[in-house]
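Pasting in a structure now, in structure tokens, and then I'll have a few things to ask.
Complex shown without one protein chain; remaining protein chains in place.
Chain IDs A and B follow the sequence of writing; residue 1 opens each chain.
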């Protein structure tokens, strides 16, 4: 097991949004309330003359659409770039750039920081070297070099906009703070990043919920993430525990949040990871695993009938489309705050 | 021949624009007149606070440019997504998504419908299975699941914005309603979709023209499309007939509209289709095939000196750039209507 490695990247400036837990629970709650107010028709606090940059180094549908609309609602000037159109980027400090990467992240960051007031970035892990991925190199690098606040649109480690939208969604559906919240691993054809899982367990802990992290052996989250979730729970009246037993974990749950993620033990070794999950294909949320009256959550996109059955995601407990809609309102609220 | 298969997708809600013929001829005429007024300097009816989504699953130049500008003219908030940046999409109902497609169309539709007031989509046929393509799965799927009006920016079956722009172009060039209008097939190196051909023959029929559909044997349009064109002609004082004889068909024509499309008989079988068209390369609109004073039309992009000779498309009868410009005005008029 490799996870004695630490999350040892450079510090991230607190005036942007790198992870949701950088804010006190009270601030998160206010942002979620503001998101709900915006959903219910409150007028956005427009910021004419201010500019938002979006840089997508990975695919996006919800995130791109919701940030474009949030920018428009706030009358922000928008600079929208995606990875298909920009130069391949180097992120290693001191690299001799004689390969196929034409631009260093630190230059891209410094340049874009001159064009906008706040810069949002999506950068998934490279998925080859765990030690490097755990430093969250692109997000932390941009935060260090951009000279303006950075918003994380999903990095190796965190997806704070999703977490804030999810918090607002739980509020809107009147899920009590002490309710049992199960984040369950699911099978998926390829190993996925940990950002949503990390952000979800920490969000629910910070909201003061009874959090159960349910996964097969070998699919633990990083120990420092778990320690952070524990600390957030302790400060906010919640609990976090791990389970490997679906029946036990799901009993009495009011929320089932499904997500797949790759094993840290076999990170970067696709054959080993495939072998490791070969017998786990029944880790799919079917109606058999949905307690009566429970809500079903997922960040989308989701592999239907692989991660969750059609019956569950199309059923009455599913609130996945509300989660997605709340991306717009949560991000609008966050931008209002960062640009105020 | 496979075309006993029917166009059997789910119904499409009438509050968007799936095909031009969903509107009465009088409404089409008013939209075309409004497009012409906008071209001549009328002020657009702005819709501040409303949002338009564009989702391109295939390449686009005219459509993307004209919708971006139309949105700006109407002060719409724009959410602009293209297929290079979004997740690969599954469209089959009930699919077990363990392949390479990360998101189901129905989820993408439901999510985007929460972010915008009207959603425009381009989705060409997959070109493998005729039966599936004839259901127009992506457009109909989005129309079913988005919860907001859908605009078709070219699907398997229809291209209504092109048809409306063409109607306005015919008006602006004072082509009489009873004039002879020939839609002629042309050779092309690869088999193309039927959307423009279907929309063109129905548009001209609904405008009350003397429509001749000219193509080699084996390149018929779908029988249900022809039946629809016949019905439209009958209601609006026009006629539709098929010809395989270029000389006869083109005699006295006031409009020659060129377009290539693939054979329904060999749909999805590229080798067979190539063989089928091997001897048809002289189906190119050269000056020899242009009656004196006739207008030349094409939706663009066009293969020069393959579908049409430089001499014709650059000649005095060519109105292809006006057609393209009218995309902007037609779509502005359509958005005014749909958002009023």
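The definition used in the following text is that a contact is a pair of C-beta atoms (placed from the backbone, for glycine too) under 8 Å apart; a residue touches a chain by one contact, two chains touch by 3 or more.
This one's a predicted model, so the numbers in the text were calculated from it and none came from an experiment.
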item: Touch with the omitted chain, as defined above, among B:34, B:73 or B:259; value: B:73
item: Which residue of A:103, A:224, A:269 or A:311 touches the chain not shown here; value: A:103
item: Hidden partner interface residues of subunit A, rising order; value: 51, 53, 77-81, 84-87, 90, 94-99, 102-104, 107-108, 110-112, 114-116
item: Interface with the unshown chain - residue positions in subunit B; value: 56, 59-62, 64-66, 68-69, 72-73, 80, 82-84, 189, 300-306, 310, 320-321, 324-325, 328
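By our rule, only the chains that are shown with their structure count from here on.
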item: Distance from subunit B to subunit A - Cα centre to Cα centre, in angstrom; value: 40
